[in-house]
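One structure coming up, written as structure tokens, with questions to follow.
Just one protein chain is left out here, and the rest sit where they should.
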């Protein structure tokens, strides 16, 4: 019995931009349309919330891995709310549980996730990332990171990575 | 949008008995038949494995919260494999994420889960528990624990707890 | 270069009794007098606080492994305050870092520590424990637990365990 494919979408919460949220929303729809499970940090803000909103519009399954000891601050678009009580280190669960990780935008929490993903040897896709961020993470983990500009390119990359790993 | 109800089933892995596994299997079927999500420690042994096997026979959704840094040792009946890399402390996620916790059998890992559940003020159902275990946990957290003898009684208790919390 | 011997003292915080606190205080003094480092859960209550107070009277070194994201609620007798931000699961650090674990009193948090200690195959000393608690933990991890009635007997046990492990 095959377990479900989980795609993690990571990015800023409160500090996210409308452009990044729109991109996350489109990505969430596309992930759900492929039948993949969407996993995020689960909070009702920014990239996480927007991606899960998109996934729910296409009847996808969404998992939110929450930092607090209860469901406060959780996105209403998370079907499955995992309550960790672990604060920022719940990020490790996001990384280790996702088959592929897509990153939109950048902030300290997101940077910790990309760093942990490099350490865990996970495949990472940067979507419309700024050059400084891309260059920094290429320097500390180059062969694990690809950079793309559109949601369809993200899907192509994910499919390629999944076919290699299975 | 309502998030899914998650029922956690906890119990021994390698040290489980055939009787406890059979009980877990029946409980897993019953949980799935109610439309609830089943969450366990995710390993391919004992109570966790048997409960998820039961749930899959009724087309339920199953979540396995795994202790290691990868999916090794995971039950093939876990639809969603959460990889934590946290060892025994992933037990906290099991407890905090479950609306209600059902316990079958007893071992050190299970005892840590019941202890954390008492600390987190969660409702706990002991199914066919031995008297010594029941008396010990009643002593340190009495009002959170009920003891029942059959799977239908577990369902009754869960429904009662869910109606109080919603 | 030999690393320092760490003795973990575990027991209830707010729910501790004056008798248990007095016992913890005497034990803390005795541990410091032996030149061992005392490790506790670090909070300003009950067994943890009393044991560290005793150790400081004998100029011992004390480590408090704190549950919160900052030092709030920390015992003033903790020389080294480790801030984990992990809540109850910081208990795993207490257990894994201690050469030997001494338990005074019982509550849900303490029960999770004893359970994790059994799982981690650590030596555990119960000091003046009640019979129900002793019987329960003997049942799930018998060969790792000894029960003694006085502080001098605790010291004898620790020395015996240390000589076996080194």
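To keep things simple, chains are lettered A, B and C as they appear, and every chain counts its residues starting from 1.
The rule is short, and it goes like this: a residue touches a chain if its C-beta (ideal position, glycine included) is under 8 Å from a C-beta of that chain, and two chains touch if they have at least 3 such contacts.
In this text, all values refer to a predicted model and were calculated from it rather than measured experimentally.
Visitor: Among the chains present, which touch the one that was left out?
Guide: A, B, C
Visitor: From the list C:21, C:40, C:92 or C:110, which touches the chain that is not on show?
Guide: In the full complex, the listed residue that touches the missing chain is C:92.
Visitor: Spell out the interface residues on chain B facing the chain that's missing from view.
Guide: 69, 85-89
Visitor: Hey, which chain A residues sit against the chain that's not shown?
Guide: 86-89, 92, 106-109, 111-112, 114-116, 118-120, 132-133, 135-136, 139-141
Visitor: Hey, which chain C residues sit against the chain that's not shown?
Guide: 1, 3-4, 6, 37, 56, 63, 65, 69-71, 74, 76-86, 92-93, 96-97, 120
As a working rule, only the chains that are shown with their structure count from here on.
Visitor: Name the shape of the chain contact graph, picking from line, ring, star, complete and other.
Guide: Shape of the chain contacts: complete, all pairs touching.
Visitor: Same or different for chain A and chain B, when you check if over half of the residue numbers at their contact belong to both copies?
Guide: Because over half of the interface numbers appear in both copies, chain B and chain A meet with the same residues.
Visitor: Distance between chain A and chain C based on Cα centroids, please, to the nearest Å.
Guide: Computed value for the inter-centroid distance: 40 Å.
Visitor: Between chain A and chain B, what is the separation of their C-alpha centroids in Å?
Guide: Distance between chain centres: 28 Å.
Visitor: Got the chain A residues that touch at least 2 other chains?
Guide: Residue numbers touching two or more other chains: 69, 85-86.
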